[in-house]
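Quick one: this structure, given as structure tokens, is what I'll be asking you about.
Removed: one protein chain of the complex. Kept in place: all other protein chains.
The chains carry the letters A, B and C, assigned in the order they are written, with residues numbered from 1 in each.
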């Protein structure tokens, strides 16, 4: 099978780097085009990017020239890892030019006709593509994945919502510094410290969670009707968002029911064995002091959400801790899994 | 005025060290006796203790011999900073021998006739002393302060409970490593990591908060009737517990009402200008990304709880972040303020 | 005594902030003027600066407007905390306009007629001022202090050089992140890491050390004739540069001789009791595992160099560890002490 050439918008940032790393030996896609800000244009990638990952830059990418961030010359499948303000301008332009824009940016996530998708959770939402005006004009479209802090949460909540219906969700996050990109968080701000604020993060978590667990409804998504409150903190961790969560369920459930819901949870990526799909999308660890970023963040290649410490909550019904890799499942891996879903459904032809 | 001689049980630990540091130039009390485990007995304090504070060991204490942890020879006022299992055995023995035991341990906090006290919050609870059998026999008694994670929370909640009555409280903590004593948390466990578990901490927070805000009721305390849920995490911070809190109030309040409640909050320590009392027990900071351990933990000499980020909660009514120094206001400073309350009320004569 | 009004060039950076903090209650100087980059011009200081120190912005400074970085309107005494490239352009302009420029920048440190001064070490070098063309034209001049990594080293070396003459010096540094300014070192670069490189730092250490310990020689300084090699590393420490040093001496010395040299070391700042002078410029700690940033960096208000672990070196003669506060003694405090020296010698009238 010939691989589909893909482009990366925002290729020099931390998430752009993860895209390149995860695409290095991808069986379906190959990196054919890289774009970044004007400053990088025309330079070799290895020179333009300040590579921050532990594996080296793939040789095939290192010498690639960085293109201007414009559709002319770009392949038809584009992974976008742009700041929201830039994405708001560029993503529509690429979609209009006929590109499948698979975006990690927040710019269009909540737009009525833009699907916000996790393949294990709401694969049917991709149909919203057909409502996009770009699609009608040029066959182009935009599909998005969620914020990194919403991602792990929704994977842990989806099995519960499906079986027992969520009534209330409260989540407090302890987020890794890689979530802020590079250079991102200054070392003087985080060494020995906690920063109890991440701009717009709580709003994103609260609305994206309800769209992801919402119901496709003609040309839009009806948000899931539960109440949701988030508090977001930054901690001195490199990769991996930890979250302390409490939930109230409409249908009462025992601990064993909840554990079973997580264990049984699986979706199209697992059934169809997508290249980037983890075998286990949600894993429960029984040790009393887990999950921890140090031990659990790489599980499932960084695509699994690890849950632990399930116990009853004196206020709502249940509380637990979850951990999710923020730049893999929470960003590049999420978009890649979306691309695999789109490919399997014939949207990338 | 002649200073009251005091003893310290558990003098070599981190909290014992804080007692010594805070008592160095205390106008009412002076360290006259130190006790620790058998291993330390008979040694000079500077030799027995692995001093971990930034100020040096006070010269008057450095050369003091560490005594056996038994009442004979001990002064009548004892600060206790012992592990719970040892406290359970030793504290009653000192009380029985006629000592005023001002304890930071969890062993007796929830005992029916033992006051759990924050002088700004529930000073009347000290009267429970009169119900203690030790008191009747030997004039000795035990008074306790709360767990370090409950302390900051209760200081922030008390003004709200008093004015608007709490209905529900949810708190997620990000706790400093000094809370685990020394050597305490291994560096391999916390560098670049979060540990989502601290043994018995959530149970202590949930019950102590309700006892501290409860009502003195003859020979006991009726727990405050609100619902309370806690989740406790350890982070790579040296000093200062940060907490993400949500509350539901019986009487509806505007943000300005809540800010006013915090601002007006004050108690006996402030009125009577106790030596260890902070001018401001609860301080609100308006910057969007505060409080932070790095900037706020030392405020008020480590005796002030700093609150920030008040905003409405989509699930309960209000959410906010608080920060409290865990070994000062959350341990040694708490006991010292209790001692000052007891002294001012004639219990230490 | 009326205080001398001073200005700060580069007032919003980390060193600029330290100047403001250290000048808050200075008996001789008061902040009258602040300048920073164009971006900050015209804004209130508290709005323009991202304040990173633990004490709050002094009230008198918080509301001050940031001026353009040009001599017109500036006071006659200027503390400069500028990047080297900007300093190279601005410092001469202020000197030419008649200002006493007391600079922390590296731009002019090695210029033939610019004194590089530590008041305890080479106060006579200030006389080079008289060779400056600015001085002759407008009475203005430039005086500099050393790089933060050279500062602690030279304070520890000066007593040895004076008594025993240095023949060879080798130093390996472990430098704090605050030395790189703010935002400076990205958290992703330093959490759990060591960076074995700081641009131009080794060159600065090697040449500045020899100029500081050199001999005033008419219109210039003859570099001290010892050999010097430096290796500079960045570590995850907030404040405080630790250095592992080995030295060879021309006149053989016993350990007790060296300890005595450090203990006796003192200079004009101590004799004349300059406001910013530490009582003890070089302190030796005998504990086997000290100095450490955690315990020793604030000693002497951050103006003392702490030395420890003196032991014989199988290659050179002696080895030891030193610690120096990089933004106090290594930057703002150094300049301030230079200003106090200049004032005491009548150069600021």
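Just so it is clear, a contact is a pair of C-beta atoms (placed from the backbone, for glycine too) under 8 Å apart; a residue touches a chain by one contact, two chains touch by 3 or more.
Not measured: the values here are computed from a predicted model.
Within the full complex, the residue among C:68, C:195 or C:216 touching the omitted chain is C:195. Between the chain not shown and the residues B:55, B:85, B:133 or B:187, the one that touches is B:187. Within the set C:32, C:131 or C:235, the residue that contacts the chain not displayed is C:235.
The chain that is not drawn here is touched, among residues C:40, C:104 or C:246, by C:246. If you put the missing chain back, the residues of chain A touching it would be 54, 191-192, 294-295, 298.
Remark: the residues of chain B touching the chain excluded from display are 14, 52, 177-178, 182-192, 236-238.
Within the complete assembly, residues 168-170, 172, 174, 189, 192-197, 206, 227-229, 231, 233, 235-238, 242, 244, 246, 288-294, 308-309, 313-316, 319, 321 of chain C touch the chain that is not shown.
Everything below uses one rule, namely that only the chains that are shown with their structure count from here on.
Among the chains, the centre nearest to the mean of all shown protein C-alpha atoms is found for B. Annotation for chain B: residues touching 2 or more other chains are 192, 294.
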